[in-house]
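Each remark here refers to the structure printed beneath this line.
With one protein chain withheld, the remaining protein chains of the complex are depicted in position.
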Amino acid sequence: MTTYVGKPVRRVEDHRFITGRGRYVDDIKLPGMVYAYIVRSPYAHAKILSIDTSQASTAPGVIAVLTGKDLEADGIGGLPCGWQVNFRDGTQMKEPRHPVIAVDKVRHVGEPVAVIIAETREQAKDAAELLTIEYEELPAVVDPQKAVEDGAPLVHDDAPRNLAFDWEIGDKAKTEAAFQEADRIVELELENQRLVPNAIEPRAAIGDYNPGTDHTTLYTTSQNPHLIRLLLCAFVMGLPEHKVRVVSPDVGGGFGSKIFHYNEEVIVTWAARKLKRPVKWTAERSESFLSDRHGRDHRTKVQLALKNDGTFLGLKVRTYANLGAYLSTFAPAIPTYLYGTLLQGVYTTPAIYCEVYGVFTHTVPVDAYRGAGRPEATYLLERIVDLAARELNMDPADIRKKNFIPPFDGIEQPGYQTQVALQYDSGNYEAALNRLLEMANYSEWRRKQQELRSQGRYIGLGLATYIEACGIAPSAVVGALGARAGLYDSATVRVHPTGKVSVYVGVHAHGQGHETTFAQIVADKLGIALEDVEIVHGDTAEIPFGMGTYGSRSLAVGGSAMVRALDKILEKATKIAAHLLEAPESDLEFREGRWYVKGTEKSISFPEVALAAYVPHNYPPDLEPGLEAESFYDPKNFTFPFGAHLAIVEVDPETGEVKLLDYYAVDDFGNIVNPLVVEGQVHGGIVQGVGQALYEEARYDENGQLLTGTFLEYAMPRADEFPMFKVDHTVTPCPHNPLGAKGAGETGTIAATAAVANAVADALQPFGVKHVPMPMTPQRVWTAIQASQQVS
Amino acid sequence: MGVPIKVTVNGRQYEAEVDPRMLLVHFLRDVLDLTGTHVGCDTSSCGACTVILNGKAVKSCTLLAVQADGAEILTVEGLEQNGKLHPIQEGFREEHGLQCGFCTPGMIMTAYDLLQRNPNPSEAEIRHALEGNFCRCTGYQNIVKAIQYAAAKMSS
Partner (left out) sequence: MFPASFDYRVAESIDEAISLYQSADGEARYLAGGHSLIPAMKLRLARPSRLIDIRPIEQLRYIRVGDDGAVHIGSLTTHAEIAASNVVAQHAPLLAQAAKVIGDVQVRNMGTIGGSLAHNDPGADYPAAVLALEATITVQGPNGTRHIAATDFLKDMYETALEPGEIIVDVAVPSYSGWKSTYVKFFHPASRYAVVGVAILANAVGNQVQDIRIAYNGVASCAFRDTAAENALKGKAATDATIAEAANAALNGVDVLSDHFASAEFRKHIGRVYLKRALQELFAG
């Protein structure tokens, strides 16, 4: 019996947000605070010939003008990369220095070149106009396929052919053999376009230094404050970690982009220490476009070998992954271990081979963006499956069913070993699809599609049956795969003398509602009221350690750590209760916040026990006072949420306009703590996924200028472009964590892009259009129709 | 250089001297410390800065503080009455109309403008009214429901 878990509990964090009392980094004002303005490169590739700071330094209010040379003179290092992916032949990954502020060369538009610090934001920016920087422009390369060609401009002299690594996974020989045997091979060249995450809160950072105590505080819009502190102290600035505090208060969305350690975090920390005044930097949105890490950007060729009855025999994938100008914190892992390992999908394909080239270009660094690697894998897989269905004249639902991995719960039946290294925890893929088809009344839509076609209207049905790997773990495994950090998490449960509880968690919510969902678990576990629990996150001074929130890991990993800590609390509290009730522990029964002596009415409440722990007058002799417990949890495996989505679109073939008519989603996240919060995650993910399919694109010109560098060119999805979604779920618990939870943060984004892409292709089948590149703008759709009409 | 202005914000009168180039949103945030109104962009696109100026929703990042001289302004901080949430605020909480909360004040003020003009909007009208407000978290669905909740509550 639960009071809270599984219920749509309204979020406790909402009150401060709806009353305008949220506290984001840019809301913080410290006494004596000064402002940093960052001067950024206008060129994609250029030599810095000279920087003349004389005029800017004497402008009103200016305190300092700092350059990359000043930073180097102070011994500040480059930004580290947290994951190493080596070349197939064993050569080490090329890991060129990633300067915090460029010194002799700039390698992408937006790279920091100088910093102006002034009394006011206005003075800093005004002075920037007085800075004279001489550049010698050099040729640039932005396309990852062109970047590996002979003679392409080099981003880093020590990375020939602009390669950071090349990587492979799967069994090449077995896959080649499967292709030999196949009745047919379908293939597609795809681009998974570059995106800008665009959390609505722009990044911001404040450095603060107290020379009296030698304490440094960094306030930053981060998804993982501990990791930032570790990188900042151990790799970049060489600061004593125990004297550095990183605080991420309320964070206005991240979607991956606030995981990474950024130049500006170093800049404000360094400047604050140097000037002995708090230094604040807040991104203007145009700066965000040029400095937040971008996402996706793959060029891929995919081939599927199959039998004429629709059975998949083999899959071959080759991808050029654009990494941008430098290796961002987790960049190498995204197009490899979070991508190639997902190519099994939910299908039994017996042979898979994938090779990936990680390529430097003169563009903003690319790293994880909601889904990170998994949307890219799902997009190619689901597109090629649909194309195969079309060539075989099968319904897309049927070809999927034919190839699904049969159900397994991970307990009675073992986990499913894929061809690409992973072992899935539990799954029932067909059940999710069946539920979807029933909920959406799929066959009725198919009938309607035929009917409308005869009236000259073109609707399309697009399925995506996906799997995701999240809660990345265990640390030993990821370490062997090149991760330079562990991927466990921690929680400390502190029971106060009155029985109220504070829980300090290492994961960090920036919209996910942990203050509610985690509290629901605590309240149920301890039998106390939700109001009596507070979840604390986002401050390294309060929380022992944590790896933060991304990759849908918070509940599965952080939540599990918390459950273990709660178990320790209950274990100790039961000892105290037994002592107070003068009964052996084995005679006690804990329910709804009280320990009962079995078969009697004799009982004691949780707050009474808590008080005894802190006022141990009558107390078990060999027990320490106090009631607090900590746990670090390193999971046994990833978790593997999955599901099936269906998008219904209408395409206007004359104008190329696409309208999303309806959207259905059935997801399986394992056990759900708060359905309201989970549905919210699904909705948001779907809209982001549709955004990629139809609207969004970070588009560079040949010279490396970002053409879509403001919201006037980069199309964000808006309210009036969407119908109400119909969402439901199946429940296949995760067998290996105490909550049975799998994670829900990214699935919408993973499935929706593919579903909409399939829907558009389906709508255009009568025109012979096989594929429309993303984003599927009216012009692209129209052009695709024109092109295929000319062929036929 | 400073220009004197008088404004009423959330029922309270303020007088200040401001640099003419100061945007209204910076006046609210930096001078009055009303940080509920947010800045999400620099192209007047996202609506995070929406406030009610003389009864109408405007983007406070696209207005100079001096242009608000003599005006009455309502921000998200001024919605609660006697410690009671406004029905729109309540709607956002009840329908889970927010995640990170960053777009929320702007969404709420835009909804306030809509419900004032149109107390009983259809779903399409609500979506249309949100044309100038971005949310990256919620997919808008629960924001629409939150506004429907408020409309129902306010008309009952």
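Going in written order, the chains are labelled A and B, and every chain counts its residues from 1.
Definition applied: a residue touches a chain if its C-beta (ideal position, glycine included) is under 8 Å from a C-beta of that chain, and two chains touch if they have at least 3 such contacts.
Worth saying up front: this structure is predicted, and the values here are computed from it rather than measured.
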Displayed chains contacting the withheld chain: A, B
For the full complex, which residue in A:234, A:476, A:615 or A:712 touches the chain that was left out? A:712
Give the residue, chosen from B:100, B:114 or B:144, that touches the chain omitted from the document. B:114
Missing-partner contacts on subunit A, residue numbers: 121-122, 125-126, 284-286, 654-655, 695, 699, 707-708, 711-716, 777-779, 782-783
Missing-chain contacts mapped onto subunit B: 3, 19-23, 26, 42-45, 47, 50, 53, 56-59, 62-64, 66-67, 69, 110, 113-114, 129, 131-133
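In this text, only the chains that are shown with their structure count from here on.
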Contacting residues of subunit A [partner subunit B, same complex]: 8, 10-11, 13-24, 26-27, 29, 122, 198-202, 250-253, 255, 284-286, 510-513, 676-677, 679-688, 710-712, 716, 718-720, 722, 724-725, 748
Touching residues on subunit B, where the partner in the complex is subunit A: 19, 21, 29-30, 33-43, 45-46, 48, 75-77, 79-80, 85, 89, 92-94, 96, 98-105, 108, 123-124, 126-128, 130-131, 133-144
